[in-house]
Every structure is written in C-alpha cells, then in structure tokens.
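A single protein chain has been omitted; all remaining protein chains appear in their positions.
Which chain is which? They are A, B and C, in the order written, and residues in each are numbered from 1.
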Amino acid sequence: MKLFEYQAKDAFAERGIPVPERRLCATPEEVRAAAAAIGCPCVVKSQVLRGGRGKAGLVRLVASPEEAGAYGSELLTGGLGAAHGVRRVLVEEAVDIGRELYVSITVDPLAATALVLACAEGGVDIEELARTAPERILRERVDLDVGLLPFQARDLGYALGLGPELSGSFVTLLAGLWRVFREKDAELAEINPLFVTKARGDRPAALVAGDGKLAIDDNAAFRQGGAEPSREYFDSELAFRAAVEGIPYLQFDGDVSLMCAGAGLTTVVYDLVNYEGGSVANYLEFGGPNYKKAVRAMELCLANDPKVILIVTFGTIARADVMADGIAEAIAKLKPRCPIVACIRGTGEEKAVETLRAAGLDPLFDTEEAVRRAVSLSKAPRAEATRAETTGGRA
Amino acid sequence: MKLFEYQAKDAFAERGIPVPERRLCATPEEVRAAAAAIGCPCVVKSQVLRGGRGKAGLVRLVASPEEAGAYGSELLTGGLGAAHGVRRVLVEEAVDIGRELYVSITVDPLAATALVLACAEGGVDIEELARTAPERILRERVDLDVGLLPFQARDLGYALGLGPELSGSFVTLLAGLWRVFREKDAELAEINPLFVTKARGDRPAALVAGDGKLAIDDNAAFRQGGAEPSREYFDSELAFRAAVEGIPYLQFDGDVSLMCAGAGLTTVVYDLVNYEGGSVANYLEFGGPNYKKAVRAMELCLANDPKVILIVTFGTIARADVMADGIAEAIAKLKPRCPIVACIRGTGEEKAVETLRAAGLDPLFDTEEAVRRAVSLSKAPRAEATRAETTGGRA
Amino acid sequence: MSVFIDRGDRVLVQGITGAEGSFWTKHMIELGTRVVVGVTPGKEGQSVEGVPVYHTVRRAVADVPADAAMLFVPPRFTKDAVFEALDSGFAKIVAVADGIPLQDAIQIRKAALSCGARVVGGNTSGVISPGLAMMGMFPYWIERVYRPGRIGVMTRSGSLTNEVTAMIVRAGFGVSSLIGVGGDPVPGARFAEMLPDFQSDPGTDAVVIIGELGGSMEEEVAEAMESGAFRKPVVAFLGGRTAPAGRRMGHAGAIVSGGKGSVADKIAALEKAGAAVADRPRLVGELLQRALGAASRK
Partner (left out) sequence: MSVFIDRGDRVLVQGITGAEGSFWTKHMIELGTRVVVGVTPGKEGQSVEGVPVYHTVRRAVADVPADAAMLFVPPRFTKDAVFEALDSGFAKIVAVADGIPLQDAIQIRKAALSCGARVVGGNTSGVISPGLAMMGMFPYWIERVYRPGRIGVMTRSGSLTNEVTAMIVRAGFGVSSLIGVGGDPVPGARFAEMLPDFQSDPGTDAVVIIGELGGSMEEEVAEAMESGAFRKPVVAFLGGRTAPAGRRMGHAGAIVSGGKGSVADKIAALEKAGAAVADRPRLVGELLQRALGAASRK
C-alpha cells in the first residue's frame, strides 16, 4: 500500500530525517491559516497517490495566505481537486534549494538484500533513468539482518559529491530512512527530491526531504498495526469496496467484466480479450483466499454494468466445485441481466459442471474458446444479452 | 556492570516477561506497607549484588506485614543489612512454585554468536553444573544479527519438558529476554530460577521470573544512556571512588598496594607478591587511559595505609616518562609516608629514570626484583619504612 | 529421473495436522511420494495418514531421517519454519504460503543461499514430477494436465500452470518435472538456479517457462542460454503483454523492477537467446512441437 506524502514525512520526521515545516489541511480556510502560520512564500501540495503532481497542476508555490486559500479552494472544493480526487492538502515551508538529490531504499530480489539507490540528480523519474543512464544511479546493497552500516552511507554521501559536513548529515539521514524501511516493512522508502539547501549567512547548507514516498508491504500488515483500507487510497468506489473484501481489482472501462482466479490466469485472460478485439470492464481476481466469495465478486462486476461476465478458473485448492456453488448462488441472488461465460476447471470440475448447468450456464473447458465467446457476446446488442439473461443467465 | 534484581526485573517486565508483583522499599515502614498491599505470605529480598542471598539470610518469606516490617528493620537499619551493604529491599508476592527452571543468554566467543543456556533444574549454580554435569545444560546458539527465532525457543521449551501451552509461553518469554539482551547490550541476562507455577482451579500453570540477573557491558554505556557509577554498586568507598575515575580497582586487606599498568601485568604482579610471601592491599590499574592519573591513583593507594606502594609498568602508549612525571607530582603533592618501589619501563624510559631519581626514588628494571624488594619492605617494621619516607620516598 | 523430488526422497511435512497439510499429505502419498514424518507444535504423538507427528523439526529428524521439507505453514510463520528446516540441514524446502512479508522473503532467500539450500516458493503450488512424486498441491489426477513426459516446466504463476500444462499435454507431450518458483517478488529459488538440474536431467528434452511481468527471472534464463550454461530448447509463455503500464496486476513481482521487467523486454531477451515465446497458452504446445522437431533434426 502506498502512503500519502504527509504520512511518509511523518514517518521520516519520527526517525530524525529533516523535513520541511508543514501542516495537513482539509479545508481552504485551514490552508490559508497554515500559509499564514508557516510564512509565505510556501508550497501547497495536493495529497494524492499519483506521480507527476507538478505537471498536473496539483502543487503550487504561493506568495500569500490569500493565494494559498484560493488555491486550496480549487483543490479541496473546486473542479481541479475533484478531477484528481484530492481530499487533503499539505502546506509546507518553501525550501531554499541549492541542489536536488535522489535516494531510496528497496529490495534486490536476486542478491536477497535491501538496496539503496542514490543519484546526484534529484527530482528524476528513477525508473526512466535506470533505463537510459543506469551508470548515474549509485547502488548499495544492505544485508537486511546486519543493517545499513555508517560506512556505506558515508561512501554514498561522498560519491554524491557532498562535502564532509553534508556527508555526515547524509549518514544520519540514511540511518533514519533505513529505520523507516525496516520498521514500517516498506517495499519502497524514497526521498525524491532530497534537497540540499543553500548556505545562508551563518546557516550552513543542510539536507531536507522534499518529497516522501512510502510503499508498505500489505503482507506485513499483521505486524504493522494493520490499518483497515481507507477510501482515500483508491481511485474508485469499486476498487475500495474490492479492497475491503481483500479482492484484487482494477477498474477499466470496457465491456467484458473479468471474474477469474489467479493473477497469472487473469492477466492472460485480459491479454486474450484484447487480442480478440474485446475490451475489459474490470480486472477481478476471484481465487486464492477469495474463492468462496463469488457473490461479492459478481456484485462488483455487475456494478460496472458490463456486456458480459467472463469467469475463467483452473483451481486446485480453490476447488472448482466450490466456486461453481458460489456462482450458482450469486446468479440466484443477483439475477444478472448480462450473459455469463464460465470456464471452470480443476479440483472437483465434474461436479462443478453439473452445478453450472443446473444454474443455466453452458460451461466451457478451453480458455481461448471462452474468451472468444465472451468477446463475441460483448459485441452483440444489449437486446440479445437480455435474452440470454431470461434463459437463466445461460450464455 | 551488574544490575540489581529490581532493575533486571523492571527491564524484564518492560519487555513482556512475567515477573511477580513487587515493590522496591528503602525503609522498614515501606516494607511493612508493601507487604500489606501485596498480601502475605510474601517475600522480602535484599537488593545486593552478591550471589547466595538465601544462605546469607538476606531473603525471607514473611507471614505478615508486621514480620515484614521487622525483617525490613534488620535489613535496612540493623546489623544484618549493614554487614552486607543492603540499601534497598524488594517486597514480592509469593509464587506458588511447581517447578524451577534456568534460562540465560550470554555470548559464545568462539562461535561468535549469542548463546542461550537452559536447564530443567533451576536455582542451580550454572557454572558449577557446567563443570559437573554439562550434559544437563541445553545450549542454543543465536546469530546476533538474525536474532532468536521462535523455533529455537520452541525446541528448548519442549526439551525442558514444558507442554504445548507452556512451550508457547516460553517462546514469548525468551523473545522478551532476547530483547533485554540486545537492547540493554547485556553480557548476561539470566532468569534463575524461572518458576513454573502450580495450576490451581481454572488458572493454568504459568511461567514467572523468580530472580533476575543482568550484567551490562560497560563498553556500550555510550549507547545505553550511560549512567554514572553509583555508590550502591560497589563493595567499598574506595572501589566506588576508583570507578568514578574509571580506574580498575579491587580492595584487599594486605600490605602491598599495587599501582601497576595493564590488566595482565597487574595480575602477574599480584601473583608474584603472593609467590614471594607478601600480601596485597589493593589491585589498581594505572595504565591505558589512566596513565596520566598518577595523583588520583596514589591517593587511592594511600587511603589503604599500605606498608609499601609497588609501581610496575611497561608501557608503550602509556609512556614511561609521562607516568614518571605524574608519580613525581604525586609524591610532591601527597607526601607519602610509606616507601615506594618503582619499576617503570617502556617508551621514554630513559627520561623516566631521571625523573624518578629526581623524585628520590631508586628505579628498578626487573619486575621480580621490584616485587621482592616491595615484599621485603612490607615485612619491615613501620619504623624502617618511615625512615625511607624521610629520605624522600626512596625505597 | 526427475528434478528436485522423486520417489527416493524422504519428505518431512511441517504443518501436517492443518487442513491443507493433512489433505495434501494424503494426496502426496497417493501419488507415490515418500512422506515419512510430520511436524506440528503441540501435536507430537498424533499421526496423519500413518505418518508420525512431532512438536519440532529437530525432534522429528532425530527419530526419522528425511531429505526434503514441505511447508504447509501460514505466511507469517513461514520464515520461522524455513529457518527451522535449514537448521536441521534440509537442502530442499518447498514453502507454499501466499502472503509472506517481503522482508521475510529476503531473509529466507538469503539464508537459503548461505546454506546452499533450495527453498522453492512461497506463493506457489510447489513441485511435481507427474507419475512419481510431488511436494505441493497439484491436481495430478487430472490426466489432461499432469501426464508424465519429457518436458520440464518452471512457473511463476499457480493459476497459469494448469492452463499451460494442459496445452503441453494436448500437443502430445507430458511433463517430466514442474517447479513452481512462485509469484512473489522475492522467490526463494529462481528460474535460472533450477536450470542446471533440468540440463542434467536425462528425462527432460525441453523446458517451458511460464513468466510474468516484473522482476528479471526471465532475463536470467536468457543469460543462461546465451552463456551456453543451458542448452536444451526453451519455450516461454509470457502473459501481460497488453497490461497497462504502471498498473499493478496481481502478483507483486512487478513493482520491484528498477526500470526493467516489462513483458516486451523479456520477450526480446528470450528471443535473442533463442527461446520460442508464446503469448497464448495454446501456442506453447505448437512451439514445443517445432522446437523439438528442430532439436531432433540436429
């Protein structure tokens, strides 16, 4: 789960990483007051999970509390914010920027270590840079048990061109980021840009985290105080409802609603629908721990008003007969008006076939055949689809 | 530094290790009140650092608050306590003991791991048992970086003959003791005895730390909030004063006061004094970081009113000339009335010899010769010694 | 001959008394797997399918020597269970749990590497040599999916495995050994690390890899082919070609890509190294027919 910038910065600050003075605001009036308290110019930053906020106009340097309040209105009550789902805004002191660096901690699956990435040019898209100029990214492997050692951070600091003073600060900062990474069970802890402030009078140059990205491992939620998913983390209401159920879900806007089991198979069915000229309404994984949740899954699918629901599974533990029972129950309960194509195989498939037939479906055994049928149904006029529904959901 | 039982138990309790209900008391009235609050019978335990408190009569099960108060008086204001330097007393609920176990965590210098020791018989002298029946001690090595893994504790729990429930409790307890060991930079974290309480009605058997021993690594004081040495940790006023100076010191009651450099050499001089039929007044290491502290060191020696002070060094970083300067200064300042035998060698020894001669001493170059002379002087009547002193400390 | 597990290996099952553990122990034995001992803390003295159960792995192997450890253990306890198996010297471990914390997975793989052990999983169905033995959860009784044969299979996806092996069988082949390395971003064992076993297995003529978006395991296979370390024909199936960039579909593998790991990159690397790449399951069978035809003409 990705956290918002303000959450990442709170986690940073708790572990001694310097961050700008800041206030989280939920109303334009709070924004105005925060700007007045922090002092202007200051920066107003929408708290959304997407990247590229600057280009999208979701971050702005404001010159006065009034300007802050007006911009806060655009974001929190106006069309700009609504278009991007802005619910909160961070008002932050403006930093006198000398240089921008990049630093993050993630994992190295091959070496089985953590991996610190650093770059003397901050504010960059690191994935893009990794592709185009990998030699500009410094990499430092860190044994997860031994932890980040000061010499590793020191060497990075000097390699980034920081002098003795700032290299010392960098050692402290990276020790803090390491603690964030370990203590929060992070998949990624990133500071981009990491500002080097300009020296001013007797105030020497210093490091300040300009932005913060923190992606937490959902699998470790049990030891992280496991917060419930909250609406603000999701693009759409359906994606949020799916997350509450623990059902992997992605929203698209096509015609074929996928209700498949397993990440690999669902992805391939997504491909095949596209190969066959169809379009996907939603990606939904109804397998693994969710294989008994057919009713909830089909409810999510139907909320998209799809032209067709395509069910493809090949389960072992997620038994075919149990899934078929659930689908029969869902059809009885939800009375879907669109046709359903079902291709349910694996453990107990003989019994599953009987159940599906009894529910009025015509089960198939070949994934590609099922996809072709679903795409073809998705292109038929609604009238035909409705006819299928009157025959008990038979496709 | 060894901590008191009450400190160890606080560290245990903070990390989820079950300990009896308890109160620390400094007056007999507090002892009486604590016994009344906790309920009788309860246990009154002197807080001293020595072992074998039971045999010495420093722990007692009391039947009433009045008995507690009376015993508290013996310990806190009476002769018994004074004889053993009791300053505080722990009043503790009586535990309904089913079994006693032993468990501790220390280090394995050869394997370079931590080492969990456990024994199905608690309350034992583990060093004695290690010598006489080593097969009865269970040993589990733990990688310091990886940490104690639950399976290791579980295996120990079953090997100690604990059933499924108590083995589960043991896993939790040992995880807590591991945290104590790591977070406190312990040399030794020990629970002996570890009680298994008797099951009573619907209260199942449980684990409770009966005693607690915690030895903290002085070298790690800088990251442990580094408390100053406190008088209560030391046998004698002199040992305490030496510790405040950071000078290794042991109190004995013989005639020759040692003021030597280095642990190895000082120990050997101690041996040689004994071999030659002499007796040691105190062991004092005046070397390493303390080699400029001659005045303080000699002050400590003189406080024992020794028959002779024996100075033996063979220093490299602890330069002979600097040490000789300090000794000359100490003689000038403290005007010792006993003779001083000096054998100071190493870096700058030529200059040291001159300094010592100028201070009225007759420097030697051979350790055994110096010891023989010191022992011989220590056996001379005080008169002769005083004569030596009148010649400027020359021995 | 087989890769990883055959009828000679004595298997210990951790978590044997649980619902999954006991269910699949029964099936492993029915297939012919030599399950000799089980472990569930607190259950020593019980037995499952005639297999004696012990509190801990050390107690189990003190009585009953075993060669391979099969873990039916919840994800949050998997790290401990893997370390317990490594502690008793197991060099072949299969962990099926789905949902192992990422940082636990790192520590598992690191420990496995430093012990010279193979830990297959998590988030996998396990390993199977159809007709011989399995450690894991495969519906081996479905003949059209798990027919014994001479094609090695390695997969990151549980759900695609049956889909693809069905196509291998439909094309007239069968499976020699199948290793599910699992769908987690940090699997204990990686495709390329299993290749030497398939290379030296006389029962394997070609290998099918079922890859995925993200990570670099497919690229590592391409490297092994280019270096000549692996010399048998490779057919790769790769889903997710049409996946929209930046969306995370299913398995977490994709996020730890560091600028690599697109399906297009993988296909390019594999094709450059001489692998045949399928983007539909059905094509896997056809490409195998072509590859083995070509190989036999050599």
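In the analysis below, a contact is a pair of C-beta atoms (placed from the backbone, for glycine too) under 8 Å apart; a residue touches a chain by one contact, two chains touch by 3 or more.
On a predicted model such as this, the values are computed, not experimentally measured, just so you know.
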- Task: For the chain that's been dropped from view, list the shown partners it touches.
- Result: A, B
- Contact with the hidden chain, among B:I97, B:A159, B:L188 or B:A206, goes to B:L188
- Note on the structure: Contacting the left-out chain: of B:L138, B:A215, B:V244 or B:A380, that is B:A215
- Of B:I97, B:A206, B:L250 or B:L334, which one is in contact with the hidden chain? B:L250
- Task: Quickly run down the residues of chain B that touch the omitted chain.
- Result: 106-107, 109-110, 112-115, 117, 126-131, 134, 143-145, 182, 185, 187-188, 215, 217, 219-220, 222-223, 248, 250, 260-268, 270-272, 274-275, 283, 285, 287-289, 313-317, 345-347, 349, 367-368
- For chain A, residues in touch with the removed chain: 146, 149-152, 154-155, 158, 164, 167-168
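Rule of thumb we're sticking to: only the chains that are shown with their structure count from here on.
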- Show which chains lie in contact with chain A and also with chain B. C
- Query: Ranking chain pairs by contacts, what comes out on top?
  - Reply: A-C
- Task: Could you put a whole-Å number on the gap between the CA centroids of chain B and chain C?
- Result: 56
- Task: Could you list the positions in chain B whose residues touch two or more of the other chains?
- Result: 146
- Task: For chain C, write out the residues touching at least two other chains, lowest number first.
- Result: 107
